[in-house]
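Removed: one protein chain of the complex. Kept in place: all other protein chains.
Each chain gets a letter, A, B and C, in the order it is written, and its residues are counted from 1.
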Amino acid sequence: MKERVVLDVSKLPMHDMGIASPAWWGTCAFMLIEGSGFALAIAIYFYLFSLAPKWPIDAPSPDLFAGTVLTALLLASIVPNILVSRWAKARALAKVRIGLIVMSLLAAAPLALRIFEFPAMHVSWDENAYGSIVWTLLGLHTTHIITDLIDTLVLTCLMFSRHGDNTRRYGDVEDNALYWNFVIVAWLPLYVCIYWVPRL
Amino acid sequence: MKCNSILLLLAFLISGCSGAQSVLNANGHAAIALKELILAIVLVCSAVWFLVMIALVSALARRRIRESDAISERKATVVVSGAVGATVLVVSGLTIASFHTTRALSEAEDPELTIVVRAQQWWWQFTYVDPRSTETFVTANELHIPIGKDVRLRLESGDVIHSFWVPSLAGKQDLIPGRENILTLRAERPGVYRGQCAEFCGLQHSHMALFVIAEGVADYERWAEGQRRMSVDPSEAEAVAGKAVFMARQCAACHTIRGTGASGTTGPDLTHIGSRRTIAAGLLENTRGSLAAWIADPQKLKPGNNMPLVPLTSDELRQLAAYMEVLK
Amino acid sequence: MMPGKVLRGGVAQPLAIALFSVALAGIATLVGLERQPRQYRIDPPVAAALDDLRLMPTGIGGAPPEVYFALDKPYETSAYDLSQGKRLYSWFGCANCHGDGRGGAGPSLLDGWWLYGPSTVAIAASIRNGRPHGMPAFRSKMTTDQIWQLAGYVRTMGAYSASLAAPSRNDDKHTRPAENRAPAAILFNEEPAPSPSERGPPS
Partner (left out) sequence: MIEDRKRPPLTDDGLDDSVLERHLSQTWSASPGFWGALATVDHKVIARRYIVTAFVFLILGGLLAVAMRIQLAWPEARFLDPDRYNQIFTTHGSTMMFLFAVPVMEAMAIYLVPLMVGTRNIAFPRLNAFSYWIILIGGLLLWISFALDAAPDVGWFAYVPLSGPEYGPGKRADIWAQMITFTELSALAVAVEIVVTVFKQRAPGMSLDRIPLLVWSMLVMAFIVIMAMPAIMFASSTLILDRLVETQFYNPAEGGDALLWQHVFWFFGHPEVYIIFLPAAGMVSTIVATFSRRPIFGYLPLVMAFIATGILAFGLWVHHMFVVGLPRLGESFFTASSMAIAVPAGIQIFCWLATLWLGRPVFTTPLLFVIGFIVTFVIGGLTGVMVASVPFDAQVHDTYFVVAHFHYVLVGGAVFPLLGAIYYWFPKMTGRMMSETLGRWAFGLIFLGFNLTFFPMHILGLQGMPRRVYTYQPELPWAGLNLFISLSALVLVSGFVIFFIDALRSWRSGKPAGPDPWSAGTLEWATASPPPAYNFRRIPVVEAREPLWSRSEGLAVTKGLQVDRRELIVSSVVEALPEARESSPRDSIWPFWAAIATSLMLIGSIFTPWAVVWGSIPIAVTLIGWFWPKGTVEDTS
């Protein structure tokens, strides 16, 4: 087939970050999937709530302490998270390295608190539907924290390796920061559902 | 090419058969209303299908005239827009029609009779509730109702989801564990109407039938009176022996025969089993032979059902069948 | 040498094939373990043979009839029979005395203490013949097949390690862990078991 060249793309960058990066869009698509999952889980929470004569079923309202501290911690982690994202955009390797270490710790700390959240429900997953749904909500969110923690740890290692100083890695750091923001934002409605809806 | 008019033609042929378990053999007030709606919708939809087919054939076979593309496109735009508009009108019309029918069939305010229908794998239990609790009685797989009266069915499930469906009388309604549904029946004509579980419920979903016998009020009262009575005591020697077998063997652990020591509740109430038309939820006609066959090996006839094979001698079998038969 | 090179070499192909076959065989085995051709009826002669329990003179323990092994001990391994046993437990009113398994008027069935031994055959004998101190005989109420199903089920209730075939919870009020989670292990592991003498003589 005859071809005629009408466009030269050789001057284009070999990789770009943000909305010019397919990886960024892929992260968004996965966030949409998981966001749908969270939305559905919350819908089911309210469905069960609407059926129950009394909510929570056969249990006192959950203790606020662990969950609230965790929420505060997650919210506080937004600041370093955004900073890491900015440093990544500016390709500041040293700052990104430090930021990722901080973020690894900030992703691990909620897990420690999460251990106390399960008993704070005062209900076991097998006692009734209320127990099942709150344990599921907590479990669902915990897997997200763990996923992001592993992701952050691997990225931290990478940034200290010879593969670190690379636009692609900075893009990965940005996407990881975006995902962590998602993990935080997804937690807020869960927090309200788990801790405050029973107090209504 | 097949067309929906064949369906209509067949519909009228089918509705000719009486006693069939058919949507088009409508004999209840709900089923009659539904049948009218169904035929109307089928008619409208058939017409739509024919119009689309005419359009398809003409699109494929039309003579290609020389016409500028712009004019053809404009014509097509007008036609397509018109067709979309017509679609909107048709579906709106059908929505309104169906809403209208739904409203017309709303629950009866003041039913003559309330029956608790309890579905279990794989048979139906009917409890005729009476404010005077002594008058309440239980039967299975055969529902008698007086014609022309609203009968309220309270639908419950004993295990999984079932669906109560007697197409000649009304649309179906599910029986869901943990929930209670209401279905109102009103038979307009006397007859025997077959129904069947319509929600997949396990191994013997296929053999979970029931019969509704709609009869005149006097007949119904006579039947109900008979059902309230205790079971008859057999006098014939064979049946007497059968009763002894029933009480001595495993039968009595699961079945109730009012007026005897048998008070099991796992299986159907057999107090008046002899008066029913069928046994094993519509599986077999109620004859002495089929009773014996059923008792001899229920797992062969209805694999997986909850009645076990009880090893019996042929004498015991014959005696049991004879006893069942006298329980009118 | 790079691990990639090792993999890319001659080892790769057999290794991948082997692992894939192992995965397939794994699925097949796991599913095969669960294979349960369902048996709805036993022929009366087989039932009669199954009824021939060979008990010790004391009534504690014994050997199942030979036909039981010929049938491959379905009542202990078939999920279908075990779940039927669970339904029989409620249909025949076992809960009236034994509650959810933790006992009541009758002894507990999941504390790991079996007055007449932990074998299925002993449990079947208890159900069939009854026992002193109030356990009625179910010989005339249940068929042999049903007695075995119920016995197999009762055994899973008290088992200390969960069987894959054991039934899950019912759609009822939740009072204790279901059989597939080995409720005996969860509920009674920590407590010292009472000595048999406190529980009454073994007849």
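We adopt the following convention: a contact is a pair of C-beta atoms (placed from the backbone, for glycine too) under 8 Å apart; a residue touches a chain by one contact, two chains touch by 3 or more.
Only a predicted model underlies this, so the values are computations on that prediction, with no experimental measurement involved.
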{"item": "Touched by the hidden chain, restricted to displayed chains", "value": "A, B, C"}
{"item": "Residue of B:130, B:174 or B:238 touching the missing chain in the full complex", "value": "B:174"}
{"item": "Touching residues (missing chain, whole complex) on chain A", "value": "1-16, 19-22, 25-26, 29-30, 32-34, 36-37, 40-41, 44, 47-48, 51-52, 57, 125-133, 135-136, 150, 154, 158, 162-163, 166-169"}
{"item": "Touch residues of chain C, complete complex, unshown partner", "value": "4, 7-8, 12-13, 16-17, 19-20, 23-24, 26-28, 30-32, 34-38, 79-80, 82-83, 164-165, 167-174, 177-178, 180-181"}
{"item": "Residues of chain B in contact with the chain not shown", "value": "1-2, 4, 7, 10-11, 14, 17, 20-24, 31, 33-34, 37-38, 41-42, 45-46, 48-49, 52-53, 55-56, 58-60, 62, 64, 69, 72-73, 76, 79-80, 83-84, 87-88, 91-92, 94-95, 97-99, 101-103, 105-106, 159-161, 163, 165, 167, 170-174, 176-179, 181-182, 194, 196-207, 209, 282-283, 303-304"}
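Assume only the chains that are shown with their structure count from here on.
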{"item": "Chain contact topology (line, ring, star, complete or other)", "value": "line"}
{"item": "Which of B-C and A-C has more C-beta pairs touching across its chains", "value": "B-C"}
{"item": "Rounded Å distance between chain A and chain B, as computed from the means of their C-alpha atoms", "value": "52"}
{"item": "Distance from chain C to chain A - Cα centre to Cα centre, in angstrom", "value": "44"}
{"item": "Residues of chain B engaged with two or more neighbouring chains", "value": "none"}
{"item": "Complex interface listing, chain B residues touching chain C", "value": "177-178, 248-250, 252-254, 266, 297, 299-300, 303-304, 306, 308-311"}
{"item": "Chain A-touching residues of chain C, taken from the complex the two chains share", "value": "169, 174, 177"}
{"item": "Parts of chain A lying in touch with chain C, wherever the complex brings them together", "value": "126-128"}
